[in-house]
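In this view, the complex is presented without one of its protein chains, the others remaining in place.
Going in written order, the chains are labelled A and B, and every chain counts its residues from 1.
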Amino acid sequence: MAEFLQFLFSGLTVGAVYALVALGFTLIHNASGVVNFAQGEFVMLGGMITVFAAQAGLPLAVAAGVAIGVTALVGVALYRLAIAPAGSASVVSIIIITMGASLFLRGTAQSVFDKQIHRFPAFSGETPITIGGATLMPQSLWVLGGAAVVFVALHRFLAHTLPGKAVLATASNKLAAQLVGINTHAVLLLAFGLSAAIGAVAGVLITPLTMTTADMGVSVALKGFAAAMLGGMGIPVGAIVGGLGLGLIEAFTAGYLSSAYKEATAFLVILVVLVLMPRGLFGPKDVERV
Amino acid sequence: MTTIASRPSRARRRAGAVRTGFAGLAGFAGLAGLAGLAGLAGLAGLTLAQPARADILIGATLAETGPAAFLGEPEARTLDMLVAETNAAGGIRGEKVKLIRYDDSGNPDKARTFATRLIDDDQVVAVIGGSTTGSTMAVVPLFEQAGIPFVSLAGAVVIIDPVKTWVFKTPHTDRMACEKIFTDMRARGFTKVGVIAGTDGFGKSMQEQCLAVAGAHGIEIVGNETYGPQDSDMTPQLTNLKNAPGLQAVLNAGMGQGPAIVTRNFRQVGLEVPLYQSHGVASKSFIELAGPAAEGVRLPAAALLVAEKLPDDDPQKPVVLGYKTAYETATGQPVSTFGGHAFDAYKLLIAAIERAGSTDPARIRDALEQTRDFMGTAGRVTFTPADHMGLDETAFRLLEIKDGDWTLVQ
Partner (left out) sequence: MRVPSWLADPRARVLVLLAVLIALAPLLFPSGYYYRVGTLVFLNALTVTGLVILTGYAGQVSLGHAGFFGIGAYACAVGTSHFGLAPGLCVALGAGLAGGLALAVGRPILRLKSHYLAVATLGLGILIAMVLTNEGQWTGGPDGMSAPTLPLRAWLRAWGVPLSPAQAWYALSGLVLLAGAWMALSLRESASGRALRALHDSEVAARVIGIDVARAKGRAFAISAVYASVAGSLMALFNGFVNPAMAGFMHSIELVTMVVLGGAGSVLGGVVGATVLTVLPQTLTVFQEYEMTMLGLIMMVMMIFLRQGVVPGLVGAWTAWRGRRARP
C-alpha cells in the first residue's frame, strides 16, 4: 500500500508539472490556433530569471515576481515583433516562427545567464510529509496548488470575462470578431503575455523540484504539448487531466513494470487515446465545416 | 626543425584554400542561388577568411550547448585560457598556438561534420574533443583514417579498449569508477547493492560496466533501475530499490541534474543505506543542487576537487591547485573535473608537440605515446602502445561529502 501511495504521489507531482506547462499552451492556442513551440522557453525563463534575480540579492518572492513580469513582456514582444509582422502567414509558418523564437530565447539565455544547472530553495522547507508510509515534498503541493489556481483562473477568465470571451471569439473567427468591434490585435497581445506569464509561474514553482537550465525548455514543452493534446488542445480541464494522467502513467509504469519504458508507455497511451478519440479526452466532437 | 621551416608552404596552401573556400560555399549558394542566398555565402566567406599565419593549429569539437553543456562549457573555457597562457609565454618554440573550436552540442552527426572540417579544411595538427562518448565514437574512424592525433574527453572504456593508433583519452574510464566503488563497498562489508542509472550514454555505459564487474568484486546486484536524464522525480524507482531484499548500498550512475534529484529523492523515501555517486557529478554544483541530502554521499573523483585538502607532500598538489586557482580566477566559476580533463589533454598535447619538435601529426602522435609520468589533474599518466589512457585506479580518490564540502576518505 505504501508503494502504491508513493507511486501515486510521484505521478501527481510530475503530472502537476506537465499540467502547468500544458495550461500555458492553452491560451495562445485558443486565441490564435497556433501551438507555441517557445512555451518551454517561457518556463525556463521563469526559473532562470528567478535564480539570477535572487543571486543579485532580491528576496525570492520579489525575484519570482520579476521573473513572471519579464517573461510576460517577452511573450508580448514575441507577438509584437515576430508573430504580428507575419500577418496572414499559414499556421505552419507561424509554428516555424515559434520554433525560431525557441532557439533564439534558448541561445540568448545561455549567453545572458550561463549553461549550468540551477535551483533555489523550496518555498515551505525540504522536510517530506509522510502519509501512510509514503512521502511527499511540500513543494509538490505548491505545484499541485499552482496548477489548480491557474486552471480555475483561466477557466473563469475564458468563460466569464469580456476579454476572455474576446479571446475565444478571435480564435473562432478573427474577421467576425473584428466586425463586432473586438480589437483582435490587443486580444492576441494579451493572450501571448498571459501565456508567457503562466509558463513563468510554472517555471518558478517547479524549479525547486526539477532544477533549471537554459536548455530545459525542449523536454518540458514536449511533455506539456503531449499532455495538452491528450486532454484536448485549448481546453483547460483537458490540460489538467492530460498532465496528471501522463504523470501517473509514467510513475506507475516505472513502479510496477519497467523504468526504462515508462515514457514509451505514456506515448503509447496517447496514440491509443487519439486513435479512439481524435480530439483528445475532452475535445469537441469531430465536425468539419465544408 | 626542418618541418617548422616547411610550414610557410602549408600556410600558402591554406591561403589558396581560403580563396577557393569562399568560392566553394558560393557553390552551395548557387544551389540555393535561386533562393538569393548570396548573402549567406558572403557570411561563409567570413568564417573562412581568417588570415593565414604560420600558427600551430589545434582543433576542438566540444558539446558547448545542449544537454552535455555542463561538460563542454568548462572544457572550452579551459582550452581558451590555456591557449592564451601559452601564447602569452611566447608560444611553442616561438610559434603561436591557434585553437579552432566548434560546438557539436553533443550530437554525434554534428561532431562528425566538424571533425571532417577540422581535418580537411582547417588542416589542424591535432584535435581535442568529444565531450561525450557518443560524439567521440562517431569521429574516431575519421582520425584513424586521416592520421591525426585525437585526445578524447569522454569516459567510456570502449574509446581506448581496444587501443586505436591515433586516439587517446584523459578521463578515467567508467569501469575504473565501478571498481573503485565496489572496492570501497567490500571494505565496508556491503555485498548486496542496488544500481540506478540514467538512460543517457554516460549512465547506460557505466551501468553495463558495473554489472559486468560486480561479480568479480563479490558484489550481488539486488535491484537495477533507470531514469531519463530529464526526469524530475525518481521516487518510484527508489521505492523499488528500498524494497529490494537485503539492500546494503545504492550506486547511481548519471550526470547532469539527475543525480541531484536522485539524492534528494533518496532521502525523501527514507532510504538509510549509504549512497554512492559516480565521477559524473564531480563538480561543486552537485552539492549545491542536492543540498543537505548530499551529506554522506561517496564518489570516486580526481584529486582536483580536494586540491586544498591534499597533503603537502602529494606530488599532484601543485598541478591541481595551480589549475584550480587559474581557472577560478579566469572564469569566476568553481572548477570541475570536466575542465580538468581538457587541461590534461592540452598539456599532454603541447608537451608532445615540444618533444616532437615538429607539427607533423605522425610525429606528434609518436611523442604523445611516449608520454611518461605526466602529472595531470586526473593523475599520473604514462602512455604505452597498449594503453592510451595511462591512468591506474590509484589516480581516483574516494571522496565523501561532509558539511557541504568534499573530504578525502582515508
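The rule is simple: contacts are C-beta pairs under 8 Å (C-beta built on N, C-alpha and C of every residue); 3 or more make two chains touch, one makes a residue touch a chain.
These numbers were taken from a predicted model, which means no experiment stands behind them.
**Q** Using the definition of touch stated at the top, determine which of B:125, B:138, B:167 or B:306 touches the missing chain.
**A** B:138
**Q** Looking beyond the chains shown, say which of A:21, A:49, A:64 or A:97 touches the absent one.
**A** A:97
**Q** What residues on chain A make contact with the chain left out of this view?
**A** Given the touch definition above, chain A has residues 29, 35, 82, 85-97, 99-108, 110-111, 218, 222, 225-226, 229, 233, 260-261, 263-264, 267-268, 270-271, 274-275, 278-280, 286, 288, 290 touching the missing chain.
**Q** Which positions on chain B touch the chain that was left off?
**A** 16-17, 20-21, 23-37, 40, 43-44, 46-47, 64-65, 101-103, 107-110, 112-113, 116-117, 119-121, 132-134, 137-138, 141, 156, 158, 199-201, 204-205, 208
We take it that only the chains that are shown with their structure count from here on.
**Q** With chain centres defined as C-alpha means, what is the inter-centre distance between chain A and chain B in Å?
**A** Each chain's C-alpha centroid was found; their separation is 35 Å.
**Q** Okay, in this complex, where on chain A does chain B touch?
**A** Chain A reaches chain B through residues 3, 6-7, 9-10, 13-14, 17, 107, 110, 114-119, 126, 128, 135, 137, 206, 209-211, 213-216, 219, 251-252, 254-255, 259-260, 262-263.
**Q** Spell out the part of chain B that touches chain A in their complex, as residue ranges.
**A** Going by the criterion above, the answer is residues 64-67, 69-70, 72-73, 199, 225-228, 230-233, 235-237, 239-240, 243, 256-257, 260-261, 264, 267-270, 285, 288-289, 291-293, 333.
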